[in-house]
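To keep things clear, I will list the structure first and then write my remarks on it.
Of the protein chains in this complex, one is absent; all others appear in place.
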Amino acid sequence: VTRVHVWGASGYAAAELIRLLAAHPSVELGALESRSHAGERIGDAFALLRRLERSFDEPGSVVACAQSGDVVVTAGGTGEAAAIVPQLLADGVRVIDLSADYRFERRAAYGLTEWNREAIAGASLVANPGCYPTAASLALLPLAAIAAPAAIVVDAKSGITGAGRNPSVDALYAEVAGEIRAYGLGGHRHQPEIERNLRERGIAAPLVFTPHVVPLARGMLVDAYAIFDRPLDAGAVAAAFQEAYASSPFVVLLGGDRTPSVRAVAGTNEAELRVDVEGRTVRAICAIDNLGKGAAGQAVQNLNLMLGLCEERGLRDRAIVA
Amino acid sequence: VTRVHVWGASGYAAAELIRLLAAHPSVELGALESRSHAGERIGDAFALLRRLERSFDEPGSVVACAQSGDVVVTAGGTGEAAAIVPQLLADGVRVIDLSADYRFERRAAYGLTEWNREAIAGASLVANPGCYPTAASLALLPLAAIAAPAAIVVDAKSGITGAGRNPSVDALYAEVAGEIRAYGLGGHRHQPEIERNLRERGIAAPLVFTPHVVPLARGMLVDAYAIFDRPLDAGAVAAAFQEAYASSPFVVLLGGDRTPSVRAVAGTNEAELRVDVEGRTVRAICAIDNLGKGAAGQAVQNLNLMLGLCEERGLRDRAIVA
Amino acid sequence: VTRVHVWGASGYAAAELIRLLAAHPSVELGALESRSHAGERIGDAFALLRRLERSFDEPGSVVACAQSGDVVVTAGGTGEAAAIVPQLLADGVRVIDLSADYRFERRAAYGLTEWNREAIAGASLVANPGCYPTAASLALLPLAAIAAPAAIVVDAKSGITGAGRNPSVDALYAEVAGEIRAYGLGGHRHQPEIERNLRERGIAAPLVFTPHVVPLARGMLVDAYAIFDRPLDAGAVAAAFQEAYASSPFVVLLGGDRTPSVRAVAGTNEAELRVDVEGRTVRAICAIDNLGKGAAGQAVQNLNLMLGLCEERGLRDRAIVA
Partner (left out) sequence: VTRVHVWGASGYAAAELIRLLAAHPSVELGALESRSHAGERIGDAFALLRRLERSFDEPGSVVACAQSGDVVVTAGGTGEAAAIVPQLLADGVRVIDLSADYRFERRAAYGLTEWNREAIAGASLVANPGCYPTAASLALLPLAAIAAPAAIVVDAKSGITGAGRNPSVDALYAEVAGEIRAYGLGGHRHQPEIERNLRERGIAAPLVFTPHVVPLARGMLVDAYAIFDRPLDAGAVAAAFQEAYASSPFVVLLGGDRTPSVRAVAGTNEAELRVDVEGRTVRAICAIDNLGKGAAGQAVQNLNLMLGLCEERGLRDRAIVA
């Protein structure tokens, strides 16, 4: 049993992580540190964790408690992890960072599990991917084995928990209900992460990325379109996807009448993926839970690899049936 | 044409008021003062007001612009109106206050239109009622003509705009969706206002008031139960309601299979009301838009009375068809 | 391991039941019979059951497969269970009926688990309670130990899955979103069931019952108000509730600032319950998942008793985190 601590424990992804860790058979909960909620009962902050008899721990708790052999998941805001990660690593504590801070650092293993298992398993520091990059990369990377697209469009629809739990007008119920809007046009911070992931596998086509907020608490659907210079063979494309994910239990390839469903994956670590060829365009649609495979679920999947456990350990129970 | 200024212009009720005033044929918009949004285009704050080519005015604008004969609607937070209202009144400016600050002051006319028309028409200062007190009072006051209940229960369900637009965790989409919760048990600030309204008409029974938040942006349904010591005559009760609202165009009494509908009244100044007698209990259900009859709509209705206009002026167009 | 068959397997409660049974460690899935969906893959009908590699079985399958020692859960429409239950019982098959058909029959044990454990444990036929009666009875029955109320008001708010999965205009997204409405005034079929439950424990006061549909897929909040002739002692009331549910793991009594939360119980078999005394009125608020404790969850809880298992077997995992 490994002790896992959570630093920055009061956001939506952290709450989902605590839920998963509390039920994980090979893990025990360590410190659950929150600057903003220190001392508050976790169940008062999150109705879903009411049965968990714990309070948020004080600032400094994670550093004080974490020992060599433990794992810390850092879930603070942008730029905050540097305050704690170097010291933890020096102390022999392994770290999974949920923020964007280490996603472009070479000394961190990039935690897109299905495409980087070996590095993750041996890493001291794992940079957990963003939710959009997770879905977009799962949808597009198998194409690298086929041909180089000439252009890529990623049209993404996300639930509002992706914006975090710090209250802002844009995330209010009265603003999100009844609305769909594109945002971050031309400058979303996840775009370079997606582009890097693609380029590293040889997909260098220019990317147009359009994220939208839709009236959902959690869940994300990403439609990725790769436009080629010539028509592709549908069978070859399907085969490439099947080969890419043959050993990946959380990637579910759909065919026939089934299209990826946000409700089907909500509360799980699954990614539903469907690929179609229409002339010179390949459309790959990927549904994930932005708090599951897009954040906390993938963190636990990576944790399992780091601990030498089965990838699915603690991740088989559906968390949402809505 | 009367100039109407809005002070505290950046909340949900104020936005609804601006929408109504902008279309009102006997009114022109004066200063639209907002401390927090000064200088910002109104259409950037409220998607629904995008076609209004105006910006929020600077602090001090209302006092600087309002002249004798104008009307100011004060829509600030609790306790803020006192900073401006006495001076406005001294300058011969009439005021409608949307906050709770003057609802218990004798020098203000209480703006529950259907029950206080004469005082409102001649008032310099109108205290616009709270949304819950509006719906609960419309539902219960006709009973004063029948008999004195022994106990009263008001079970209210409100959309989240009633909590205002200052961002708080409780008002986030991810917290409100999929949830119903009672709140403010035993101490909601609207309870004394409801009790006062009832007592003034002779209904002195103890009141239990349970407000709930439901997953709605706007709209409110109030179920008011009056328990009597003896069975009531359903015909007499129905007659009392019909008589009470015979000259009130915005109170729509429903019978047959129709029950009050939040969607039917959303975006309007209407109150749908249905009353049933079940043995010793009278159940009166009232649906209003908390931003309409519960705030901005009733403010315009009161404005019309103060200006000697038809009560319905500028209030006949439905604003929501959702 | 006991084989459990489901008859009428294509409604919302049946789908929730299949989900619970598929994960239940002491149960194996038998026939899953559906007249309307026979032959269709279950995962095509329910996105949440996509990983279940099963199809709905043909009409007749349950009778053909069920053997002495098995359990059948009948989940058909009103009046349909009689076509199959007598024969099953004659064959030594135990039955849990989710419909309303046996709730007033003496030869069936009424499946309100917390109040009828002994009879359920020994029963051949269990009549699972309605969702409203479950919540209302849990909220009101402890009062029987205190005093007899003079009047009772039950104001209930339900998600739309309570209306079933047969498509009707009233259950369309475009009708339910943005709306709250009372329905079934004066004649909801659950009213006699609630009254019977209360009367059997000595609570004979007249009941006014007002069910509402709110914009929720699943979950239910019931506010039960008991009006007495004299003020009650809050400590005695609290003690009565604590005693009533001291051995009931699924009933969670809340105090302090916590109020029952639909999201906290969604996907579980839990009932959150809070009781307050306000003068002569006791208000007990109960939150359940209408498909969980209000239907499939309670069915599994009863199944556990019938099989001599721990009441919580197979019911500890949260199913929803939404």
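Per-chain residue numbering starts at 1, and chain names A, B and C are given in the order in which the chains are listed.
Everything that follows uses one rule, which is that a contact is a pair of C-beta atoms (placed from the backbone, for glycine too) under 8 Å apart; a residue touches a chain by one contact, two chains touch by 3 or more.
Because the structure is a prediction, the values reported are computed rather than measured.
Among the residues C:L49, C:L140 or C:V176, only C:V176 touches the chain that is left out of the figure. Across the entire complex, the residue among B:A264, B:A284, B:A299 or B:L315 in touch with the chain not shown is B:A264. Listed for chain A, the residues touching the missing chain in the whole complex are 150-151, 153, 155, 157, 177-183, 185-186, 206, 208, 210, 212, 214-217, 219, 221, 223, 225, 227, 259-263, 266, 276, 278-281, 283, 285, 287, 322. By the touch criterion stated above, the residues of chain B touching the omitted chain are 16, 19, 23, 44, 47-48, 50-51, 178, 217-218, 252, 257-258, 261, 263-264, 266-267, 317-322. Residues of chain C in touch with the missing chain: 12, 47, 159-161, 165, 167-169, 171-179, 215, 217-218, 322.
The working rule: only the chains that are shown with their structure count from here on.
Taking CA atoms, the transformation carrying chain A onto chain C includes a rotation by 180°, reported to the nearest 5.
Same-residue interface: chain B and chain C share over half of the residue numbers found at their contact. Mean C-alpha position of chain A lies 44 Å from that of chain B.
Work out the mean CA point of chain A and of chain C, and you get 36 Å between them.
Counting only residues that touch two or more partner chains, chain A has 47, 178, 217-218, 322.
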